[in-house]
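With one protein chain withheld, the remaining protein chains of the complex are depicted in position.
Moving on to chain A:
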Amino acid sequence: MAAPRRATQRAAPSTAPAAAGPGAAKASVAGVEEKLDVLTLVRLREQLKQQFMECSTVVDAGEESIPDQVMEEGLIEATVEELEREIEQAKISFQNKTLALHRVQIMDALRTKLRQNDDESKLILETIKRILMLSTAAMESQKQAREMEEKLNDIKRKRLSLKQAGEKKLLQIRTMKKKQKEELEGIEVGEMLKRIRRNLQKETEMTTLIQNIFQVVKPHTPLIKFPDRQSTPKPKIQETLQGRVPPLHGSAVPLSVGSKQPALENISPISRVQDVPDTSELVRTLPQKYRRKTMSDEEMEFIQRGGPE
């Protein structure tokens, strides 16, 4: 870099106007402070917020290496565990090897001892033979025990299968019994119904016969007197009144309640039997206490008006 000029040399003349700026600003600082209004403060606050946000983002951006560290720590721990496991395994194998080595050493010592062929070696030989015998005997008895156990297991299995078969048979028996009972009941019910139906039929036949007989034998005696409607020419009211009279006797043919024709036919012979006078003659012949009371003129007016005034 060829003679880097000091930035301040250049900065001096340029900051001079800038200094003039702050100088002028200082002169007016007094004035400014007097009217330091909320707007400027708010603006400065926004500035500071923005600058702070930028700085904090930069700081956050610079901190990004930490997740790597965390991962590394995890890795370190995992490797430490693995190494510990390997140490354990090495220890175990070492112990096994030492045991095997001891065994080999003992065998070798025994062999050399036996070769010496003195009292001690004889004793050792005897004990070895005894050990062999005992171990074979132990193996034999173990085998027998195993065989016995297997036999026992077989027997148990057979018993279990027999039990299961027995249960199945019982179940079958029960279901068959149930079926039989149901069939029996069904049969009985069917027969009973048939008998009932036959009886009913017989009864109905008998009653119809008897009814027909009674119709022919005895004519009906009316118990109610009706006034004579046929003779006097009256409006329809009388006919409807006649129509409403219920049927008096039951017959084999069922009567419909609303029908007028059969009722009229039944009533006409009745009116001929007894002549009862109709309303106009009734007025004349009716005793005083049964007659209607006369109405006053005032009452009639009241009714005609339809109530109070």
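By our rule, a contact is a pair of C-beta atoms (placed from the backbone, for glycine too) under 8 Å apart; a residue touches a chain by one contact, two chains touch by 3 or more; residues count from 1.
We adopt the following convention: contacts and distances are computed from a predicted model.
Name of the non-displayed chain as stated in its UniProt record, restricted to "Centromere protein M", "Exosome complex component RRP46", "Aspartate aminotransferase" or "pyruvate dehydrogenase (acetyl-transferring)": "Centromere protein M". Only one of A:49, A:157, A:179 or A:291 touches the chain withheld from this view, namely A:49.
Check A:58, A:165 or A:200 against the missing chain and you find that the one touching it is A:58. Panel shows chain A; residues 1-2, 4-8, 10-11, 13-15, 17-18, 21-22, 25, 44, 46-51, 53-55, 58 of it touch the chain omitted from the view.
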